[in-house]
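One protein chain omitted, others in place.
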Amino acid sequence: MATVSLEALRGPHGYLRAQTRWRRTEIAFWLATLLPFLLFPSYLQLASQIAITALFAVSLDLILGYAGIVSLGHAAFFGLGAYAAGLISKFGWGEPLSGLVLASTLAGVAGYGASVVVVRFRHLALIMITLGMGLLLHEAANSASWLTGGADGLQGVRIRPLLELFSFDLWGRAAYAYALLMLFLTFLVARRVINSPFGLSLRGIRENAVRMPALGAPSRAHVRKVYTIAAVMAGMAGALLAQTTSTVSLEVLSFQRSADVLVILILGGAGRLYGGILGAILYMVARDQFSGINPQYWYFWIGLLLIAVVLFLPNGILGGLGRAAAWWRRVSP
Amino acid sequence: MLGSFVGVLFDGFAYGMLLFLLSVGLSVTLGMMNFVNLAHCSFAMLGGYVTVTLMDRLGWPFFATLPVAFLAAAAASAALERALFRPLYRASDLDQCLLTIGIVFVSVAGAAYVYGTVQQPVQLPDYLRGAVTFGSLRFPVYRLFLIGAALVVTVVLVAALEHTRFGARVRAAVDNQRMARGLGIDVDGVFAVTFALGSGLAGLGGALAIEIVGLDPSFAFTYLIYVIIVVSVGGLASIGGSFVAATLLGISDMAGKYYVPQLGAFLIYLVMVGLLMWRPTGLFGRR
Partner (left out) sequence: MTTSGAGAAPVLSTRGLEKSFGSLVVAREISVAVPPGVRYALIGPNGAGKTTLVNLVTGMLRPDAGRIFLGEDDITSLPPSERVKRGLVRTFQINTLFPHLTALEAVTLAVCERRGHASTWWRGLPAYRDAVDEAYGILASLALGADCYQLTRALGYGQQRLLEIALALATRPKVLLLDEPAAGVPRGESPALFAAIAALSNDITVLFIEHDMDVVFRFASRIIVMVGGRVLVEGTPPEIAADARVREVYLGCTRHA
């Protein structure tokens, strides 16, 4: 009751501003992302992988967490970005920033094309069409080995140093700085998207897709737009991976990658923007710690985790933390 | 030329019958509860491993293992239905999908842990090996047997659905769940039994599949795609539809592998996406 009267005191404008304001924990979090440079200099390669995965998860969050569009094939855009960035450099254009822009744009174009198809589907058919399109692209890349190198991966990826100054070496300083900066910039865009009128409409689609047309809302146009934005971001994540590791393998398009990012987002908490980032940190660190075990068995634990999250932690870790915090406020005077 | 054509047709039909056995259960349970069960082929895989284990380690004859494969898959699915699926009937598609993907992951890893990732061999009895020849045409006995088994299952299923009290309840629950409940039908109970029977059939299919497509832990995922295509083309809760769809898919997949092998699985995914686009709300979106 106390919080309600506080909001009533602020009025509708104050209330909405408070919703979109930067919180102290957020600022602290972003400052903390700089710590690996000082504390874990030998883990910067891993840190850059985490930043890339987090970016990928944030892009999925926009369509799944906010607009409620389920996708089992989001790796398609990640993989397109990775192959595009790799091929651009292979054919002699090794400058990373322009390569990144080109690769993300290409993924965005593909995302728009896919969105035209995706908006026509709902429920099970939607799950199937995204799965099918992802598998189709994976098989296409596998078959077109003259272009992609097939199962052997793309050979001859050469990336010039960032700004002609910082090369992507084994230590990963440049890689982490580059990936972190892109994650942060993309995050700012995503944050703006979800706090905009458009973002509000996306949440409306998630909450009640049938009701939206009865409000005069062009739901399909909204979905096409957010799908395209998310595809650009996913493509950027893929391109970053290709550029910072100088390798592209078929795995970037695999179902496994689509499933992984879904697990990461669900684990962290969908529809919360930070859920994907938190999930990425936990997932990647755990996988690094358990890198000794066979990937087959890794998925045993992932499977168990999925079952547990669905049954017991419906809003992921962040949702669980939020509930715990609310409970704590209630019991402690 | 003609000989190879007939051969592809025959092999494709036998393969289609296998796909029918694998998918008919999912078709019925999806039609009834709209539950997105992506773990259907995990039950099929379980049936396959039961048969391999009984034959290889305990020396059972092939035929004796088949009922056990059926029962094991049915029992496992009944237990999972009770423990995990039932709380999620009214949950979102995403939750159902994630839970069942989780089960696929666990089952694949479990199979790899127990049996390794190698293909499991199956030693067929002598009378199922060899082939019947008609002039220049060869018809392998095992495939003839597979076709016969699938036809028997089809006839039994159709008869049971049309002419038994239980079948009538299943049809009522598929047709209109709310009304069926209103008439006092225990829809959850009917569903549980149907789910177990459907998974049992998948288990039987998994056991029969070893000789044709082999068995390794990736089975649970690879054949999921085929099963989904059959269900989406054949329609929900339609035995005839599943039969036709499985036949078409089996023959076209076999023809694709024979005539354009370089395309690999590309063709089949193309078929899936194309069919879904052709009927977007499709047979899935009936409700």
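All chains are identified by letter, namely A and B, in their written order; residue positions are counted from 1 within each chain.
Convention: contacts are C-beta pairs under 8 Å (C-beta built on N, C-alpha and C of every residue); 3 or more make two chains touch, one makes a residue touch a chain.
On a predicted model such as this, the values are computed, not experimentally measured, just so you know.
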Q: From the touch rule at the top of the page, work out which displayed chains the omitted chain touches.
A: A
Q: Among A:Leu215, A:Ile293, A:Ala308 or A:Ala324, single out the residue that touches the unshown chain.
A: A:Leu215
**Q.** Of A:Thr105, A:Ser143, A:Asn195 or A:Gln296, the one touching the omitted chain in the full complex
**A.** A:Asn195
Q: Can you list, in ascending order, the chain A residues touching the missing chain?
A: 4, 7-8, 11-13, 15-17, 19-20, 192-193, 195-201, 203-204, 207-208, 210-219, 221-222, 225, 229
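As a working rule, only the chains that are shown with their structure count from here on.
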Q | Footprint of chain B on chain A - complex, ascending | A | 64, 70, 72, 117, 120-129, 131-133, 135-136, 139-140, 142-143, 255, 259, 262, 266, 294, 296-300, 302-307, 309-311, 314
**Q.** chain A partner contacts - residues on chain B that touch it in the complex
**A.** 30, 34, 36, 84, 87-88, 91, 93-95, 97-99, 101-110, 112-113, 117, 217, 221, 225, 228, 232, 262-266, 269-270, 272-273, 276-277, 280-282, 284-285
